[in-house]
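Yeah, one chain of the complex is gone here, protein chain that is, but the others are all in their spots.
When the chains are written out, they are named A, B and C in that same order, and each has its own residue count from 1.
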């Protein structure tokens, strides 16, 4: 498989997957899912919006839930500095994508744009901060979500996405080849296997948003809570382990509006330039290891608000 | 549901489920499964037999594997004293069951008999001992099996089994009712929910033999080992949790010959006479909690050697 | 070391260590310790008393806390039936110990008496029940205490205690010899290493009361909570592991009034008559394994209310 040459010194520094903005029908049902069961904490709230963060996060929010018809508004990423934000804006504009400066609550200067797949993106350099609760054991409950880790988008423009993100300094950590074509790409900026993943299917739609939890037992603990709360139908796949891309133990859940959430307890680091991308071929795939994803895990995805109309 | 009156002071003291004697086609394949993956240790072996025990067991063996066509020879239970053994022999003989005194390697005086379901049983009061490895952290590996806990037999004589075992001082901890009939009974002597379980299906056949492991993560750890060893097909059901009888987290595996093994990390104690049996009705069953057993978990069972001919 | 002959068929059936009745200065401070931090649940309460049970316990209470000057009122044990209670009363009376029938809230007929060490004891056959919360994952928090396991009493009458308890069918699981004398004895009825332990020191006083928690991480989790609550001084010893009697991982805590609580995640079973008592000699002792108990763990013990005057 021909792969683009890595860009080690991009013109601007995107640093990490940062937050997701989603629409949900009922904020109290969402709060029960994200806070009571997943363990995220409320940084702020009003009548139409919840801003949530994980237990180790100092940033104001990694999940923003707005009242509305279920859809994903945007996935958010961080750049390092305000200067990077300007360079990024110029880059997207030069590439022919619409860019728009917007005011976003609790965030610094924010840019809205899209990528070749049509993913609605939001970039900023800064956000308000709140106390890190990493060592506040009294605030840990449910799955004890620590932080947002990555997104997975489905699109038929996987190759174009690879070229575009690679050009901005994203590193390809793993990829899947099917019949000689790129089927999935795992792209990272923060030194673990992924910040954003693109998988081949009609899109752009969001497959899932992934969060780190502390330990393996938290995957089992939170499943117990779903059953006790008579919500076992929201446990979609796992706990099990991927023995193909990602290689992590996982649990996939569905929130009350159908947004898919992945929880996982650990990931490997990949920083050095000699870390070559791992190639997987479809027949040797071991998603789930000793178990098999249900059909809905493959097929159900969430529309993006701006493309859903 | 009409239940028999508990017998708190039986004439003889059966103390616990003790061991299983099974036939397997290949001792090295079985050793790889039971020792390398499950973590049992070899107490003794010869060309045709492996005697295994769990890491906390002082008794010489809880699993005996003999070369032969796959089948279960016997399930073994302990009585407290030699005197209990004689009283038990008299009881089974008076009830019309064949009884036979046999010589069994590493065991004291041993009685062979059967129960109303036709389960081939073996009773003894003593066994040779080996060092307990409970605190020998250097011997822990794989699933780190600590000890044998219970058996599940399928039979259409569930009611008869309840009457018979109840009469010998077994306590009913939980039971399942289906259309007004007894569908499953969980019977115990050692103070946790079960030593032997009978489930309604054509039998007598063995559904599974269960072992305790230390902690939840061991259920996930051993699944990883099955996949790494390209044996993921032997992981049948779980890790998950029962929210009906037993109430424990579990993992069901199949050994190389199809014998089903359950691993679980913890169980509640039930000793006091005010602990009434828990009744479950079929529609409220939550076997597996957030997941569902595969068909083969319901339907595949192992024949007993003496009844298989 | 000369040991008494085990009594396998005692005249009456004591079944297990059951509950402890303690006096504390402030019920709210005690509730914060036992419920918020240890995870016990309130079965009932009034202005002067809290009745608590562990998450797997069906019995109404395993801990009773009464307003008063800090002391232990009684340690409670269960007999199997009402008939056993009468036989036990006769046995204690014949041995010259005072016996008294008392009314105790939520308990069946209850007997007060003392043993050779002077330990104030309470026996009953039945208690009211409450829902077992074993699988109620939503009720698990803090150390997630599952159930009471055993008591440790200090006395200079270790040999007399062994003879007396052995005569009632208690099995000696382990013992410590120091300069040819019995220094500690571990006695059990329920099939794990101990229901009651006697250690050589001026008494009778209570060293600690032990409870089982689900897994190793709960020992670390609850320590975090003590520090977050600025109560790190109540963490006395551990988490670590005993490599002498008991062989379990442990954590010793002190409640707000100085009552010592041990938490441990697992114990081995010991049921069969070939399980000989394990002898430990003082120099080979490894209490704490890689760590060493502080002086106060050895020396601070709690008075019994009736002997404190």
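Just so we're on the same page, a residue touches a chain if its C-beta (ideal position, glycine included) is under 8 Å from a C-beta of that chain, and two chains touch if they have at least 3 such contacts.
Values in this document were obtained by computation on a predicted structure and should not be read as measured data.
Given the contact rule set out at the top, which of the displayed chains would the hidden chain touch in the full complex?
Missing chain, whole complex, touching shown chains: A, B, C.
Among A:26, A:48, A:81 or A:181, choose the residue that contacts the chain missing from this document, as touch is defined above.
That would be A:81, which touches the missing chain.
Touch as defined at the start, partner being the missing chain; which of B:4, B:229 or B:294 qualifies?
Residue touching the chain left out of view: B:229.
Where the complex has a chain not shown, which of A:201, A:270 or A:301 is the residue touching it?
Checking the options A:201, A:270 or A:301, the one contacting the hidden chain is A:270.
Of the listed residues C:1, C:29, C:90 or C:220, which contacts the missing chain in the full complex?
C:220
For chain B, enumerate the residues touching the unshown chain of the complex.
135-138, 140-141, 215, 217, 221, 224-225, 227-229
For chain A, which residues touch the unseen chain?
Contacting residues on chain A, toward the hidden partner: 8-9, 13, 15-16, 56, 58-59, 78, 80-81, 125-129, 132, 134-135, 146-147, 190-191, 214-216, 241, 243, 247, 265-266, 268-276.
Under the stated touch rule, tell me which residues of chain C contact the chain that is not displayed.
215-217, 219-220, 223-224, 226-228, 232, 235, 239-241, 243, 249, 286, 289-291
To be clear about the criterion, only the chains that are shown with their structure count from here on.
Can you report the angle of the rotation that maps chain A onto chain B, using C-alpha atoms only, to the nearest 5 degrees?
180
Measuring between Cα centroids, what's the chain most distant from chain B?
The most distant chain relative to chain B turns out to be A.
Counting shared numbers against all numbers at the contact of chain A and chain C, is it over half, same, or under half, different?
Looking at both copies, the contact residues mostly coincide.
Chain B to chain C: how many Å between their CA centres?
Each chain reduced to its C-alpha mean, chain B and chain C end up 31 Å apart.
Can you work out the whole-Å distance between the CA centroids of chain A and chain B?
45
Counting in whole Å, what is the centre-to-centre distance of chain A and chain C, each centre being its mean C-alpha position?
Chain centres of chain A and chain C, defined by C-alpha means, are spaced 49 Å apart.
At least two other chains touched by the same residue of chain B: list those residues.
Only 215-216, 241, 243 qualify.
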